[in-house]
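Only one protein chain is missing; all other protein chains are in place.
So that you can tell them apart, the chains are marked A, B and C in the order they are listed, and the count of residues begins at 1 in each.
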Amino acid sequence: MGQIGGSLDAFIGAVHRRAAVLDNEIELVCGVFSQSAEKSKQTGKALYLPDDRVYTSFEEMILREKELPEGERMDFVSIVTPNHMHFPPAKMALENGFHVICDKPMTLNLQQAKDLAQIVEQTGLVFGLTHNYTGYPMVKEARDMVRNGILGPLRKIVVEYPQGWLSKDEEHNDYKQAIWRTDPARSGAAGCMGDIGTHAENLAEYITGLKIEELCADLSTFVPGRQLDDDGNVLLRFEGGVKGVLHASQISNGEENSLKIFVYGELGGLEWHQMEPNTLKYKTQEGQRIIRPNVGNNSAAAKAHIRLPAGHPEGFFEAFANIYRNFAFAVKAHMEGREADPLYDFPSVQDGVRGLAFIDTVIASSKDDSKKWTKFVE
Amino acid sequence: MGQIGGSLDAFIGAVHRRAAVLDNEIELVCGVFSQSAEKSKQTGKALYLPDDRVYTSFEEMILREKELPEGERMDFVSIVTPNHMHFPPAKMALENGFHVICDKPMTLNLQQAKDLAQIVEQTGLVFGLTHNYTGYPMVKEARDMVRNGILGPLRKIVVEYPQGWLSKDEEHNDYKQAIWRTDPARSGAAGCMGDIGTHAENLAEYITGLKIEELCADLSTFVPGRQLDDDGNVLLRFEGGVKGVLHASQISNGEENSLKIFVYGELGGLEWHQMEPNTLKYKTQEGQRIIRPNVGNNSAAAKAHIRLPAGHPEGFFEAFANIYRNFAFAVKAHMEGREADPLYDFPSVQDGVRGLAFIDTVIASSKDDSKKWTKFVE
Amino acid sequence: MGQIGGSLDAFIGAVHRRAAVLDNEIELVCGVFSQSAEKSKQTGKALYLPDDRVYTSFEEMILREKELPEGERMDFVSIVTPNHMHFPPAKMALENGFHVICDKPMTLNLQQAKDLAQIVEQTGLVFGLTHNYTGYPMVKEARDMVRNGILGPLRKIVVEYPQGWLSKDEEHNDYKQAIWRTDPARSGAAGCMGDIGTHAENLAEYITGLKIEELCADLSTFVPGRQLDDDGNVLLRFEGGVKGVLHASQISNGEENSLKIFVYGELGGLEWHQMEPNTLKYKTQEGQRIIRPNVGNNSAAAKAHIRLPAGHPEGFFEAFANIYRNFAFAVKAHMEGREADPLYDFPSVQDGVRGLAFIDTVIASSKDDSKKWTKFVE
Partner (left out) sequence: MGQIGGSLDAFIGAVHRRAAVLDNEIELVCGVFSQSAEKSKQTGKALYLPDDRVYTSFEEMILREKELPEGERMDFVSIVTPNHMHFPPAKMALENGFHVICDKPMTLNLQQAKDLAQIVEQTGLVFGLTHNYTGYPMVKEARDMVRNGILGPLRKIVVEYPQGWLSKDEEHNDYKQAIWRTDPARSGAAGCMGDIGTHAENLAEYITGLKIEELCADLSTFVPGRQLDDDGNVLLRFEGGVKGVLHASQISNGEENSLKIFVYGELGGLEWHQMEPNTLKYKTQEGQRIIRPNVGNNSAAAKAHIRLPAGHPEGFFEAFANIYRNFAFAVKAHMEGREADPLYDFPSVQDGVRGLAFIDTVIASSKDDSKKWTKFVE
């Protein structure tokens, strides 16, 4: 794997690296970690990479690696730059024969997303998107239960994602994360809704297998001077008459990273919280059952994503690593000319397109008070 | 106190009676417990009432009690009938000089509510409404914290009230509660939104002191054949630019009575769950503090509504009893020609008017897809 | 009911009164609320009692009430004085034909307890002891599950009761509760172990139906100058080879009233916490089920002690009221010459004897380092 972005002072770069190596299926062999050649070099050194595999631009990396013999050159690139720098390297990597795994939201805008989807299709290469929350075993279990009809036909979905870290004007406090995330040029048209609203949207669609058909959004920017939304409340209508609510926030003071989902059907309900990810609550009018990794009979889907015995908590890195490992399995299958095993799923370029479409739809809806419902069009 | 409604097989009648007597300030002296004279008599007997204080109609009770000497006759009536039978006895009782405490929603429709408000004003008598969830000590504490600016100017309010008890077609299962609650003639224009949506609305306005100005609602009826909504999702806009979400449901399978509220301001946030009512979470970006009854310094408002030392859980009856006791204090003050102490507050006829206005507004909004926002007009 | 003790400034008196009236089966008709005639009078007045039913000594109350006609005179006495004042009024009440319900620990010492048991037996009157924690519906459910073999033969019991309210030298801070509870003359030979250790012991024996056969205790007094133990750790051996741990503390800083019990058998385990009393966790290696009042099928034993629908929390007063109501049922049955229904059980004089024997045994064990195990002898 070659990494684009993720210098030592970036948060998400190290997350991807740790996730990549956890299962001993992936090795970091090269990278361009920063626009600053100096920073990139330092990072490469700290990562024990040889100097000649630390590059100064993604173009250089892709072209130089391509010249290396197979088996030695990187097999895929991992893109962990700010959003505006996802599309160019992804496109170039794919066009030069490298598989790609990329942070979310997938691109800066919907057009790029659609273009990328086309390139992926044309090249036939493997593309993965790190909607990492779908990598949790209990999320797999939840999806499996819905698929198997344990909840009956669905009726209602509530997904919420409050954070509080942008409650103040952090972008003027020299806080790197805050600066780019609130900058439309680097983050895209949405702030909170792009960063975490898309996670919520993806999680809801992933677990339920249902697509949002229309929505009604009310986005806000509470912190004076901020350029993008920092809070949003959305009514959802899914296919099949299923109703829903999605709300996300980065000004919910005192909240950490509190992604939660509640799914209700004719026969039962489910509840899952990202901050206690190893507990899935399954509720019916007859009572509540606590579902936990490696306690009793987990689904095959969950089992394939658990590494430890009951009561040994796996967390954020392990869920992230599940995305990477599954992506690696697909790359391997591709190399060997096999179909990848669908048990080891991971978010696709189509998920990425839906994420960008979600961003466009909530913004359009929020701006328009003249009608209640805005169609979700990819 | 004389009770109207609440025969032995009714749930809420006994709740009111237990709440009334808990603090030894109120005594049940008479009642008309059912439209069936037989049932009423049986109930009176079970409650150790003398036969001559058990009546066959509310009209009879009001008129006969009025003739009894002061000190012997009931001081107020407690109305615990289905919604359509709130207004007539309330009106007659007030017009005959009796204070009234009444279950919610206050009346069958907004017009009745406004009429009742006028009667209350004209008579100058005490009127209480049992939005019982505002009686919890930690709700008082939350309100006090907001009032004292501990959260800073508010930004966002999320209030949710999922239940699952109407997930199936219970109204055709000879389930008394389900039958009248889903019958427009007895319940009013809304089902779920009238029964519990109004509690959520009242709680949000009570704690924050803010009024909803406009809203956008999506009500549903999921159970085939049901006449009223059994689920609703609402975007809220409060005065002062504060945003919110309210969702309530009676088809959230496996949920018991899960009223929760989250309030976020510039300086901090609060979280409270009705099912664990003795815990109030106060959160800032610096950390979370657990506020509990009689642990450390509670506010005067909370202290006035706690009966037990730390760790001795008070619950639903005690919160309900706080409404009754405070109402009784106000009745006493009225009798003695004093102002009632505002520390011992309870929901008023104006809260009742807002509840009915809320019902009308969410229904109007839900029916109209041609605009996003519907003004909340009392 | 006539009450002995429980003036306005005493905590437990009002608890008993509220518990007594909650179900409309018991009425307070007289009392002697304090050794001070003045205080007693004030309390009676606040409780709306007629002056001539407020007495100045328990002897006077018992004798004067006895002279009143049946139906008018009190049916039983409720004793809520400090421990040293339990035995004398209990004895006299029984000997004069009054049933008795009494706070715990039952008497000042084991000899009094045994004497009282004999008097109860001789008089054939009803005696109840307010080990109130056994009144919780989920405790009834737990006991029912054990009885029905759902856990299989038991193996291990852990019961813990940490409080923190005596972490400091509160008995010298003019804190009435602290003063008498740490005074051997009024509290008896044990402090923490008498006040709350006996609750833990009673709860463990109640749920499991097993008796402690021997134990090994390590009691401590951490606060300098304190006369009685404020903390204790005990290894338990129950009949049938079941092992256990009991620890109780009043210096566990920051703990409120955190009584918890864990019971493990060959087939499954149970967990219950007093501070979240409406949740019973039932665990097996196949998973965990949450048992809640009125959710699904509760046992008949639990159902008989629940007043509200699912999700409406009942708490300390309601559990306490279950003891009172069941005692009242037994009194009624006695009056009517019937056997009381064992579904409506309550702690007995024999439970009280075991409580005092427990106190004696832990003290004896704690003082003697020369052997590990001390027999539990009543």
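Please note the rule applied: contacts are C-beta pairs under 8 Å (C-beta built on N, C-alpha and C of every residue); 3 or more make two chains touch, one makes a residue touch a chain.
Not measured: the values here are computed from a predicted model.
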| item | value |
| --- | --- |
| Absent-chain contact - pick from A:81, A:258, A:348 or A:365 | A:258 |
| Listed residues C:257, C:288, C:326 or C:348, member touching the removed chain | C:288 |
| Option from B:45, B:176 or B:289 whose C-beta touches the chain left out | B:289 |
| Contacts of subunit B with the absent chain, listed as residue ranges | 285-292, 295-297 |
| Subunit A, residues in touch with the chain not shown (by the definition above) | 11, 14-15, 17-18, 21-24, 28, 47-48, 163, 165, 255-258, 274-278, 292, 295, 307-318 |
| Residues of subunit C (touch criterion as defined above) contacting the omitted chain | 151, 155-156, 158, 160, 162, 164-165, 167-168, 216, 218, 220, 222, 231, 233, 235, 237, 243-245, 247, 249, 251-255, 262, 264-269, 282-285, 288, 368-373 |
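Heads up, the rule we're going with is that only the chains that are shown with their structure count from here on.
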| item | value |
| --- | --- |
| For subunit A paired with subunit B, centre-to-centre distance based on mean C-alpha positions, whole Å | 43 |
| Distance between chain centroids, defined by C-alpha means - subunit B, subunit C (Å) | 35 |
| Separation of subunit A from subunit C, taking each centre as the mean of its C-alpha atoms, in whole Å | 55 |
| Subunit A, residues touching no fewer than two other chains | 285, 288 |
